[in-house]
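A protein chain is absent from this complex, but the other protein chains hold their places.
Showing chain A:
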Amino acid sequence: MHQNVGIEAMNLYGGRASLDVHKLAEYRNLEINRFENLLIDEKTVALPCEDPVSFAVNAAKPIIDALSEEEKSRIEMVVTCTESGIDFGKSISTYIHNLLNLPSNCRLFEIKQACYSGAAGLQMALNFLLSGTSPGAKALVITTDISRFALDDKNAVQEWAYSEPTSGAGAVAMLVSDKPDIFRIDPGAYGNHAFEVMDTCRPGPDTEAGDADLSLMAYLDCCNGAYTDYARRVEGADFKKSFQYLCFHTPFGGMVKGAHRHLMRKLYKTPSPEIESDFNERLMPSLAYGRRVGNTAGGGIFVALTGVIDNAPISAPLRIGIFSYGSGCCSEFFSGTVTPDGQKVLAKMNIDQALKKRHLLSMDEYEWLLSGEQTLRFGTKDANISLDNIPGVSSNGTGKNWLVLEGVSDYHREYRWV
């Protein structure tokens, strides 16, 4: 059995358009002073020519392009992790497999468990590799989620108000293999906590329902429960000392701060000033990108991981603890290590630069996008999507490596590179 497994390459795609959520808060008359506690600045907004497939492919493309044909031929599994599915039967992974020209001897499937989907997908891939059934194989795991909950009717915006400032969009692609250049997993080091709860859900293709209090309570219970299970499995585990950095699922930074505080008090009865400085030191780097793309659901922990690796000082190998939570609910705490060389590998993706290049939407443009004009609805049989008049598309001067959705023909989605 090969124990040296993890993430060989990864990339975050944070879309082409963003919104300043402080301006949104002003526009919606939300309390600005308390809003600061959310620890969020911007969010990515999906354009009508973007969907979970295009987000996923745009995240994975630079990784696949950097591989040799031989390396590419060893991709034997493509797992999509999402709560933004586009079909009840056909998985997003089938489109990705085609658009990236991947080999036909490949397992394609999709995983759903709210925001836990990404951790579940990564664990599926890791355990495939750890099983040793196909030595040298690679797996492509992609989280992809967008939020378009205001499409159903005019009242939806009002109902959505509590989560509107934080609902973002993004995809994280990860090449998982026995060459874990970026993040080497600690095999067998994990803990789970799960129970049935109706905290948030997506009962329809363009609707979201939820109870903010219950969701926060379940998140806090799971943070404690999953870490406790991790500590039961991993001899000598110490939440304060074992992990130089931590990445928690990030609906918004304030929730991460609350969970960290809860755990530090529960485990060590740590005084508040010490909790604050520990949060700033070990968790703040993980918010670097999350506070710019918003809640990316299944990809939240990996957005956090790219944030740490790109922004934290890493001068020697160090361990990162990761906590994933998905409503409904299931959670997991697991860990792995990063190195200075891994930091250099991820830096090649220029994630920060790509986020800076996004078109900053005006409130009028954002409201137009919310209205859903031109946006493809779930179950549409035929449609064409024009790139004309889409905010930011022309002014971005689109390159040749951006995949867009151009329509649907007899339910089959069609894409092109622009």
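To be clear about the criterion, a contact is a pair of C-beta atoms (placed from the backbone, for glycine too) under 8 Å apart; a residue touches a chain by one contact, two chains touch by 3 or more; residues count from 1.
Assume contacts and distances are computed from a predicted model.
Per UniProt, the protein behind the absent chain is "Phosphopantetheine-binding protein"; the candidates were "Phosphate transport system permease protein PstA", "Flagellar basal-body rod protein FlgC", "GntR family transcriptional regulator" or "Phosphopantetheine-binding protein".
Touch with the chain that is not drawn comes from one residue among A:14, A:85, A:191 or A:254, which is A:254. Touch with the chain that is not drawn comes from one residue among A:70, A:213 or A:410, which is A:213. Summary of contacts with the chain left out: across A:233, A:265, A:356 or A:377, the touching residue is A:265. In the full complex, chain A touches the hidden chain at residues 31, 34, 37, 195, 197, 211-214, 216-218, 220-221, 254-255, 258, 261-262, 265.
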